[in-house]
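Structure first, commentary second.
With one protein chain removed, the remaining protein chains of the complex are shown where they sit.
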Amino acid sequence: MVNILSSGNSILNQYIAELRDAEIQKDSLRFRHTLERLGGIFAYEISKSLIYETREVITPLGIANVPMLVEYPVLATILRAGLPIHNGLLNFFDKSDNAFISAFRRHHKDGTFSISIEYASVTDIDDKVVILCDTMLASGSSMVLAYKELITHGKPKHTHIVATVASAEGVDYIRKNLPQQDITIWVGVVDEEMTAQSYIVPGLGDAGDLAYGKKH
Amino acid sequence: MVNILSSGNSILNQYIAELRDAEIQKDSLRFRHTLERLGGIFAYEISKSLIYETREVITPLGIANVPMLVEYPVLATILRAGLPIHNGLLNFFDKSDNAFISAFRRHHKDGTFSISIEYASVTDIDDKVVILCDTMLASGSSMVLAYKELITHGKPKHTHIVATVASAEGVDYIRKNLPQQDITIWVGVVDEEMTAQSYIVPGLGDAGDLAYGKKH
Amino acid sequence: MVNILSSGNSILNQYIAELRDAEIQKDSLRFRHTLERLGGIFAYEISKSLIYETREVITPLGIANVPMLVEYPVLATILRAGLPIHNGLLNFFDKSDNAFISAFRRHHKDGTFSISIEYASVTDIDDKVVILCDTMLASGSSMVLAYKELITHGKPKHTHIVATVASAEGVDYIRKNLPQQDITIWVGVVDEEMTAQSYIVPGLGDAGDLAYGKKH
Partner (left out) sequence: MVNILSSGNSILNQYIAELRDAEIQKDSLRFRHTLERLGGIFAYEISKSLIYETREVITPLGIANVPMLVEYPVLATILRAGLPIHNGLLNFFDKSDNAFISAFRRHHKDGTFSISIEYASVTDIDDKVVILCDTMLASGSSMVLAYKELITHGKPKHTHIVATVASAEGVDYIRKNLPQQDITIWVGVVDEEMTAQSYIVPGLGDAGDLAYGKKH
């Protein structure tokens, strides 16, 4: 299932507009902060699908029966561009365990590139709900590789895949390459095009560079 | 209209459970931070009812047509207990102008109390959407007084009234004392009872004291 | 004693430059956030003068003897302009109790103005260290009035007065009107001039308006 949060109007649309805007995105503090706020919105929307159990809580004035999260999802992210959105998810799911995965684009002489996993620091994900986030979902190959790396560490109950800006092709690639019953896709917005170098058009540019500075 | 956000399950329920819990609420940093996160959730939900206009945004790689907020709501709060939830709303609606109103409970010798407005620092609200927030909605009289103070400064287009924990009586009081077509009520949860001193039961205790320390 | 933090170079100077800059200050999110960071710096500097006691702490791997704060200072602020700097102080002194005081400028027909206290929500300050903060210290009369209001609630052990941008005249006014042995003044920077309306020159404009929007 693919949930496109920008299909209804909300402040999320304003945030995506600001992330895209070549002038506004020069302020990297705001760029990161907006991704963190979007992480909060994704967390809230995904939290509606989690399992709650009513428990007794003792207040200073009585006893309340309140639904509480049975289990926090594991929050996985792809380095480095996924970090701000991961920070936002972790702010909302503050008791979650986490996983960090690096996917590296190796550019070849013929103009193509391949993606490989270099680093994976993964908590126990067996039988857990996992949220795997990145800022962009371009070709989709980093996300698929990261997912495949994740499941070498256990079998999640379900995985929510989160990206702020996705390409239509990237969404298709995920749907074709990952088992559909095991995943739910959450994107801010879907753009139609990609460049030959797999940058989303109009997109927002290179999210990692905008958040953390150009790589050497 | 009354929107009770806890009627569907989401991380908001976990937050309300933590705010209520007499042990967890001893950590005032977490107490304030949870109210700020709730402010973000209220902001997001209310933002779905605001007006957006599609504008052209120039990205580093193209032009995107994106819906942007036509006008930010004015954020009004009641001192001091409303401040953390106001901070959360302002984090999401970062371009909003603001209003601060103090409502004071004057306790009389016979055990009753009256509420009066002492301080009002109000931005222009004429023809604006206003969000008026407090942490608790107990008897409802502070909220009604604050609303009445607000409208001496202009006539809002519409006012969203936000409270984390409300009493059933307080919600009724608002509905009876404010023009229904002009307001929408958003609450986290509704509790059935109140003490003679107008504390909500089971509630969470005195939100102002928990966030900022006991008053002298 | 007057401590002027900008007299040595640090990132505080960069922050004050950004607060002053008529272009940068249009971003009220950054304006508030910079004041919050300055609040952290003031908290850290003032914390060096507080009293610590070595206690045993049990770590997962042993026992550590560590100095801990004997008592958190009370954080008092003047509404509304003081709120962002208060938020920054409270972020660093997260267990502190708080006081909120409103001082209102009443403009008279002859161009003069008087300041009066309308609202004071004050925690117990008797025998406590108090930090009383505002963003600007212009004529100094709000600060002196707020201090005098505070001490109707108890006798602090010592009071630290904090302002981001002060006028030389305001600093003098404080020194003449408050008992010098009971207070320490901490300012970001001192400007030499004031307008007839008591705005600091070059200053940064109206801090309350910049953080929260023009008053009606």
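First chain written, first letter: the chains are A, B and C, and each begins at residue 1.
The rule is simple: contacts are C-beta pairs under 8 Å (C-beta built on N, C-alpha and C of every residue); 3 or more make two chains touch, one makes a residue touch a chain.
The structure presented is a predicted model; accordingly, all values stated were derived computationally and were not measured.
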{"item": "Contacts of chain A with the absent chain, listed as residue ranges", "value": "28-29, 32, 74, 79-80, 83, 87, 90, 94-98, 100, 102, 104, 118-119, 121-125, 153-154, 208, 212-216"}
{"item": "Hidden partner interface residues of chain C, rising order", "value": "6, 8-14, 16-17, 20-23, 25, 37, 40-41, 43-44, 47-48, 50, 52, 55, 57-64, 66-69, 91-93, 191, 193, 195, 199-205"}
{"item": "In chain B, positions touching the absent partner", "value": "27, 29-30, 33"}
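Quick note on the criterion: only the chains that are shown with their structure count from here on.
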{"item": "Label of the chain whose CA centroid is most distant from the centroid of chain A", "value": "C"}
{"item": "Top-ranked pair of chains - ranking by C-beta pairs in contact", "value": "A-B"}
{"item": "Computed distance of Cα centres, chain C from chain A, in Å", "value": "39"}
{"item": "Inter-centroid spacing, chain C versus chain B (mean Cα positions, whole Å)", "value": "27"}
{"item": "Multi-partner residues of chain C (each touching 2 or more other chains)", "value": "29"}
